[in-house]
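A single protein chain has been omitted from the complex, and every remaining protein chain is retained in its original position.
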Amino acid sequence: MGSYHKTLSFSTDGNCDMIDVTGQVAEVVEASGLTTGICTVFCPGSTASVTTIEYEGGLLKDFPAAMDRLAPPDIAYEHHLRWGDGNGHSHIRASIIGPSLTIPFVGGSLTLGTWQQIVFCDFDNGPRKRKLEILLLGE
Amino acid sequence: MGSYHKTLSFSTDGNCDMIDVTGQVAEVVEASGLTTGICTVFCPGSTASVTTIEYEGGLLKDFPAAMDRLAPPDIAYEHHLRWGDGNGHSHIRASIIGPSLTIPFVGGSLTLGTWQQIVFCDFDNGPRKRKLEILLLGE
Partner (left out) sequence: MGSYHKTLSFSTDGNCDMIDVTGQVAEVVEASGLTTGICTVFCPGSTASVTTIEYEGGLLKDFPAAMDRLAPPDIAYEHHLRWGDGNGHSHIRASIIGPSLTIPFVGGSLTLGTWQQIVFCDFDNGPRKRKLEILLLGE
């Protein structure tokens, strides 16, 4: 049994920009040399999340539309009184979708479905530099 | 420290069919021989999720009703333009609820609450064969 840690870095456009990180996470699993275990993908930050989705153009419009219904950007948020940065909806979405995802790997491969990709969702209201912490445990 | 992997297979009716898999997951923990660690339950697929709920008849109606409000089946989804399979709402629900759940086990037992069951939710719009990947790490 052992552990393997890697930090991924990338840029996003914000406003529900969805980044497919499946390939990068799979590369971390391969580089680890581990064959059976779990891979935790964690977003350090309070305005972005990690989940899975079928990464295709239709859903890349449907998911942001669903987020607009779930936490509309144009209603009042008390958070705005503190920072004046207008991203109350970003925080609410991030807390609902959640910052962490744990995926088993077996035979050296993540047990994702054929049409299932790991997606980083940046809910903040502008471009940002982002990181994802990848931590593997296994043997 | 060691790992233990098991794939569960079952059939579902779709349309927010909720399957109580607590007993099967507990059997995997027992079969593993591990006593302290974590159990990851992962759904390979983009139209279903795993969460916990008090598995009783009332909530088995209330949760689907909540999903109908969260991602209504009868609104327009861009996803439908790609595949024409009419399950845009299924994908959105799956991405919001999420595909993975990690539960500690101590003394050989999952640390679930008395009224808390592990539930597989099939959001797709018809019957399907489904799998769940169970991966345990512990000692």
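Chains here go by letter, A and B, matching the order in which they are written, and residues are numbered from 1 within each.
Simple rule for what comes next: a residue touches a chain if its C-beta (ideal position, glycine included) is under 8 Å from a C-beta of that chain, and two chains touch if they have at least 3 such contacts.
What you are looking at is a predicted structure, and each value in this text was computed from that prediction instead of being measured.
Mapped onto chain B, contacts with the missing chain fall at residues 1, 36-38, 51-54, 56-59, 61-63, 66, 70, 96-98, 101-104, 106, 111-113, 115-116, 119, 137-139. Within the complete assembly, residues 1-3, 5, 38, 40, 42-46, 70-71, 77-82, 88, 91-92, 94-96, 98-100, 102, 133-135, 137 of chain A touch the chain that is not shown.
Convention: only the chains that are shown with their structure count from here on.
Each chain gets one centre point, the mean of its Cα atoms, and the points for chain A and chain B are 19 Å apart.
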